[in-house]
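Structure record follows, encoded as C-alpha coordinates.
Moving on to chain A:
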Amino acid sequence: MYEARFHGRGGQGAVTAANILAAAAYSEGKYSQAFPIFGVERRGAPVAAFLRIDEKPIDIKFQIYEPDAVIIQDPSLLEVKEANVKGGLKPGGIVLVNTKKEPSELDFGDAKVYTIDATGIALENRLGTQTNPIVNTAIIGAFVRATGTISLDAAVKAVYELSPAKRDENVAAVKAAYERVKGV
Partner candidate 1 sequence: MDKITLGAVNTEPGSSLNYKTGSWRTMKPVLTPENCIFCNMCWQYCPDSAIEPADPKEKKPIVIDYDYCKGCGICVQECLANKNVNLKDALAMVPEEK
Partner candidate 2 sequence: MGVKQVVKGNFATAVAAKLARVDVVPAYPITPSTLFPEQISQYVANGEMDAELLLTESEHSAMSAAIGASAAGARVATATASQGLKLMSEMLFIASGMRLPIVAAIGNRALSAPINIWADHSDTMAERDSGWLQFYAENNQASLDLMLMAFKIAEDHRVLLPAMVGLDAFVLTHTMEGVDVPLQEEVDEFLPPYEPVYTLDVNKPMTFGSFGTPAHYTEFKYAQWEAMERAREVIDEVFAQFEEKFGRKYEQVSEYRTDDADIIFITMGSVSGTARAAVDRLRERGIKAGVAKMVVFRPFPFERIREVASKAKVLAILDRAVSQGLSGPVFADISSALANVSDRPLLMDFIIGLGGRDITFKDFDDMAEKAQKALKDGKVEQEVNWVNLRTELLGGE
(Lines give C-alpha, C1' and ligand atoms only; values in the text may rest on other atoms or scores of the structure.)
Protein backbone atom coordinates (compact mmCIF):
# COMPACT_ATOMS: atom_id res chain seq x y z
CA MET A 1 0.00 0.00 0.00
CA TYR A 2 1.23 3.48 -0.87
CA GLU A 3 0.36 6.22 1.58
CA ALA A 4 0.77 9.94 0.97
CA ARG A 5 -0.04 13.02 3.02
CA PHE A 6 -0.76 16.38 1.42
CA HIS A 7 -0.16 19.62 3.30
CA GLY A 8 -1.60 22.89 2.12
CA ARG A 9 -3.62 25.84 3.20
CA GLY A 10 -7.40 26.04 3.08
CA GLY A 11 -8.46 27.12 -0.40
CA GLN A 12 -5.35 25.85 -2.26
CA GLY A 13 -6.95 22.56 -3.24
CA ALA A 14 -4.79 20.04 -1.34
CA VAL A 15 -7.89 17.98 -0.53
CA THR A 16 -9.00 18.08 -4.16
CA ALA A 17 -5.52 17.01 -5.31
CA ALA A 18 -5.76 13.89 -3.14
CA ASN A 19 -9.31 13.24 -4.37
CA ILE A 20 -8.32 13.53 -8.05
CA LEU A 21 -5.33 11.23 -7.56
CA ALA A 22 -7.62 8.68 -5.88
CA ALA A 23 -9.92 8.79 -8.90
CA ALA A 24 -6.93 8.46 -11.26
CA ALA A 25 -5.58 5.42 -9.40
CA TYR A 26 -9.04 3.80 -9.38
CA SER A 27 -9.39 4.36 -13.13
CA GLU A 28 -6.23 2.27 -13.59
CA GLY A 29 -7.76 -0.68 -11.74
CA LYS A 30 -6.11 0.08 -8.41
CA TYR A 31 -7.93 0.63 -5.12
CA SER A 32 -7.75 4.05 -3.54
CA GLN A 33 -8.98 6.17 -0.67
CA ALA A 34 -8.69 9.92 -0.12
CA PHE A 35 -9.84 12.00 2.81
CA PRO A 36 -8.99 15.29 4.54
CA ILE A 37 -8.12 15.96 8.16
CA PHE A 38 -11.69 16.76 8.84
CA GLY A 39 -13.23 19.97 9.97
CA VAL A 40 -10.71 22.62 8.96
CA GLU A 41 -12.50 24.67 6.36
CA ARG A 42 -11.09 28.12 6.98
CA ARG A 43 -9.28 29.70 4.03
CA GLY A 44 -5.57 29.94 4.76
CA ALA A 45 -5.55 27.56 7.72
CA PRO A 46 -3.09 24.66 7.50
CA VAL A 47 -4.92 21.63 6.10
CA ALA A 48 -3.86 18.08 5.36
CA ALA A 49 -5.30 15.35 3.20
CA PHE A 50 -4.51 11.66 2.92
CA LEU A 51 -4.21 9.34 -0.06
CA ARG A 52 -3.93 5.56 -0.04
CA ILE A 53 -3.33 3.48 -3.18
CA ASP A 54 -3.16 -0.32 -3.22
CA GLU A 55 -3.54 -3.34 -5.48
CA LYS A 56 -5.99 -4.83 -2.93
CA PRO A 57 -9.19 -3.36 -1.45
CA ILE A 58 -8.36 -0.90 1.33
CA ASP A 59 -10.12 -1.77 4.58
CA ILE A 60 -8.40 0.48 7.11
CA LYS A 61 -10.01 3.82 7.86
CA PHE A 62 -7.63 5.68 10.19
CA GLN A 63 -5.40 8.63 9.34
CA ILE A 64 -1.95 8.14 7.84
CA TYR A 65 0.70 8.41 10.55
CA GLU A 66 3.73 7.00 8.65
CA PRO A 67 3.43 8.17 5.04
CA ASP A 68 5.56 7.01 2.13
CA ALA A 69 5.41 10.55 0.80
CA VAL A 70 4.58 14.01 2.06
CA ILE A 71 3.56 16.73 -0.37
CA ILE A 72 3.98 20.32 0.76
CA GLN A 73 1.87 22.62 -1.38
CA ASP A 74 2.80 25.75 0.51
CA PRO A 75 6.47 26.19 1.48
CA SER A 76 5.52 28.55 4.32
CA LEU A 77 4.15 25.48 6.14
CA LEU A 78 7.75 24.32 6.66
CA GLU A 79 7.98 27.08 9.27
CA VAL A 80 4.63 26.22 10.94
CA LYS A 81 5.43 23.85 13.78
CA GLU A 82 1.78 22.75 14.25
CA ALA A 83 1.56 21.62 10.63
CA ASN A 84 4.28 19.03 11.41
CA VAL A 85 4.82 18.38 7.71
CA LYS A 86 7.71 15.96 8.22
CA GLY A 87 5.93 13.97 10.96
CA GLY A 88 6.20 10.17 10.66
CA LEU A 89 7.74 10.10 7.18
CA LYS A 90 9.04 6.60 6.47
CA PRO A 91 12.84 6.24 6.21
CA GLY A 92 13.84 6.89 2.60
CA GLY A 93 10.39 8.36 1.92
CA ILE A 94 9.59 11.07 -0.57
CA VAL A 95 9.19 14.79 0.11
CA LEU A 96 7.72 16.94 -2.67
CA VAL A 97 7.79 20.70 -2.08
CA ASN A 98 6.23 23.54 -4.06
CA THR A 99 9.23 25.89 -4.30
CA LYS A 100 11.59 27.47 -6.80
CA LYS A 101 14.50 26.03 -4.83
CA GLU A 102 16.63 23.05 -5.85
CA PRO A 103 16.17 19.82 -3.84
CA SER A 104 19.75 20.15 -2.60
CA GLU A 105 18.80 23.41 -0.85
CA LEU A 106 16.32 21.61 1.41
CA ASP A 107 17.28 19.37 4.33
CA PHE A 108 14.97 16.43 4.96
CA GLY A 109 17.56 13.93 6.25
CA ASP A 110 17.53 10.68 4.30
CA ALA A 111 14.30 11.52 2.45
CA LYS A 112 14.29 11.72 -1.34
CA VAL A 113 13.46 15.36 -2.05
CA TYR A 114 11.72 16.71 -5.16
CA THR A 115 10.84 20.31 -5.86
CA ILE A 116 8.42 21.91 -8.29
CA ASP A 117 7.56 25.55 -8.91
CA ALA A 118 3.86 24.77 -8.86
CA THR A 119 3.00 28.40 -8.10
CA GLY A 120 4.82 29.52 -11.25
CA ILE A 121 3.06 26.89 -13.35
CA ALA A 122 -0.34 27.86 -11.92
CA LEU A 123 0.31 31.54 -12.75
CA GLU A 124 1.48 30.67 -16.29
CA ASN A 125 -1.76 28.80 -16.86
CA ARG A 126 -3.90 31.47 -15.20
CA LEU A 127 -5.21 29.05 -12.57
CA GLY A 128 -6.74 30.90 -9.67
CA THR A 129 -5.71 34.54 -9.29
CA GLN A 130 -2.39 36.39 -9.13
CA THR A 131 -2.76 36.62 -5.35
CA ASN A 132 -4.23 33.14 -4.83
CA PRO A 133 -2.97 30.76 -7.51
CA ILE A 134 -4.51 27.27 -7.47
CA VAL A 135 -1.47 25.00 -7.46
CA ASN A 136 -3.03 21.60 -6.96
CA THR A 137 -3.07 20.40 -10.56
CA ALA A 138 0.63 21.22 -10.96
CA ILE A 139 1.26 19.31 -7.72
CA ILE A 140 -0.59 16.33 -9.23
CA GLY A 141 1.79 16.28 -12.22
CA ALA A 142 4.84 16.44 -9.96
CA PHE A 143 3.41 13.76 -7.64
CA VAL A 144 2.86 11.39 -10.53
CA ARG A 145 6.46 11.83 -11.74
CA ALA A 146 8.07 11.69 -8.29
CA THR A 147 6.19 8.68 -6.90
CA GLY A 148 5.47 6.66 -10.04
CA THR A 149 2.29 5.38 -8.41
CA ILE A 150 -0.05 6.49 -11.19
CA SER A 151 0.43 6.96 -14.94
CA LEU A 152 0.51 10.46 -16.40
CA ASP A 153 -2.33 9.46 -18.74
CA ALA A 154 -4.63 8.48 -15.88
CA ALA A 155 -3.80 11.69 -13.99
CA VAL A 156 -4.46 13.85 -17.06
CA LYS A 157 -7.81 12.15 -17.69
CA ALA A 158 -8.89 12.50 -14.06
CA VAL A 159 -7.90 16.18 -13.95
CA TYR A 160 -9.77 16.84 -17.19
CA GLU A 161 -12.92 15.10 -15.97
CA LEU A 162 -12.94 16.51 -12.45
CA SER A 163 -11.88 20.11 -13.09
CA PRO A 164 -14.84 22.40 -12.50
CA ALA A 165 -13.40 24.95 -14.97
CA LYS A 166 -10.34 25.65 -17.17
CA ARG A 167 -9.93 21.99 -18.05
CA ASP A 168 -7.27 22.49 -20.72
CA GLU A 169 -5.26 24.87 -18.53
CA ASN A 170 -5.33 22.39 -15.65
CA VAL A 171 -4.19 19.57 -17.92
CA ALA A 172 -1.37 21.82 -19.21
CA ALA A 173 -0.30 22.44 -15.60
CA VAL A 174 -0.17 18.69 -14.90
CA LYS A 175 1.98 18.06 -17.98
CA ALA A 176 4.29 21.03 -17.33
CA ALA A 177 4.88 19.95 -13.72
CA TYR A 178 5.53 16.37 -14.83
CA GLU A 179 8.33 17.65 -17.09
CA ARG A 180 9.81 20.24 -14.77
CA VAL A 181 9.90 18.49 -11.39
CA LYS A 182 13.44 18.67 -9.97
CA GLY A 183 15.22 15.78 -8.25
CA VAL A 184 14.35 13.12 -10.81
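Regarding candidate selection, all candidates are chains of the complex that A comes from, given by their letters.
Note that a residue touches a chain if its C-beta (ideal position, glycine included) is under 8 Å from a C-beta of that chain, and two chains touch if they have at least 3 such contacts; residues count from 1.
Please read these numbers as outputs of a predicted model, since none were measured by experiment.
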item: Chain touching chain A (counting every copy) in this complex, out of 1 or 2; value: 2
item: Complex contact set, residues of chain A against candidate 2; value: 18-19, 22-23, 26, 31-36, 38-39, 58-63, 65
